[in-house]
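First up is the structure itself, then whatever we jot down about it.
Every protein chain except one is present and positioned as in the full complex.
Let's turn to chain A:
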């Protein structure tokens, strides 16, 4: 999967989303999920991805349980949960097998999205671990000062503001520093920027794209 061009994987994400919406039978959706799991296995993704997938399955099961409690329709609940899993799994494939810089390059070079917007995607993902570490540090600092959320959900939410406020302020400060550092590194100074990595389509990409188009056409024809 790592050898597939990012634009092909983006197309796969869109097509799988369409298939998940179009398909209404539980076996077909199950097959779609299994196919995606096989793709992940072939890609040899890390254990953290599987932990995320396990959480996704647990969340889908809760949603299915809630829907069953409301509708008493087990098949509908299973189909809804399967659709959600199928739609989300493809994002795991995309993010686990594509480097963000390659994705940015594909968005800019092949989708003609301005680099500034494509860069936002990369930067957001880059700072998630920093943001989580910052949140943990603030919680620990506030705990040292006696912060201990107690009471009902609403009370806990309001007491959590003691963490959110400094976190937001720090994030704003960081974003300002980042903007300055980007300027200092000549970001956006040229109309044409280069990309180190090659993201052009190869033969296997064309084959995958053609297969996806044919399958989608077949599914749409089956409906109408």
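What we mean here is this: contacts are C-beta pairs under 8 Å (C-beta built on N, C-alpha and C of every residue); 3 or more make two chains touch, one makes a residue touch a chain; residues count from 1.
One rule holds in what follows: contacts and distances are computed from a predicted model.
Visitor: Identify the UniProt protein name of the omitted chain, choosing among "Energy-coupling factor transport system ATP-binding protein", "Peptidoglycan-associated lipoprotein", "R-phenyllactate dehydratase activator" or "Xanthine dehydrogenase family protein subunit M".
Guide: Per the UniProt record, that chain is "Energy-coupling factor transport system ATP-binding protein".
Visitor: Check the options A:69, A:154 or A:184 and report the residue that touches the missing chain.
Guide: A:184
Visitor: For the full complex, which residue in A:100, A:113, A:167 or A:209 touches the chain that was left out?
Guide: In the full complex, the listed residue that touches the missing chain is A:100.
Visitor: Using the definition of touch stated at the top, determine which of A:62, A:125, A:141 or A:169 touches the missing chain.
Guide: The single option touching the absent chain is A:125.
Visitor: For the full complex, which residue in A:50, A:68, A:160 or A:195 touches the chain that was left out?
Guide: The single option touching the absent chain is A:195.
Visitor: Residue by residue, what part of chain A touches the chain that was omitted?
Guide: Listed in rising order, the touching residues are 99-101, 119, 122-123, 125-126, 129-130, 174, 177-178, 180-190, 192-198.
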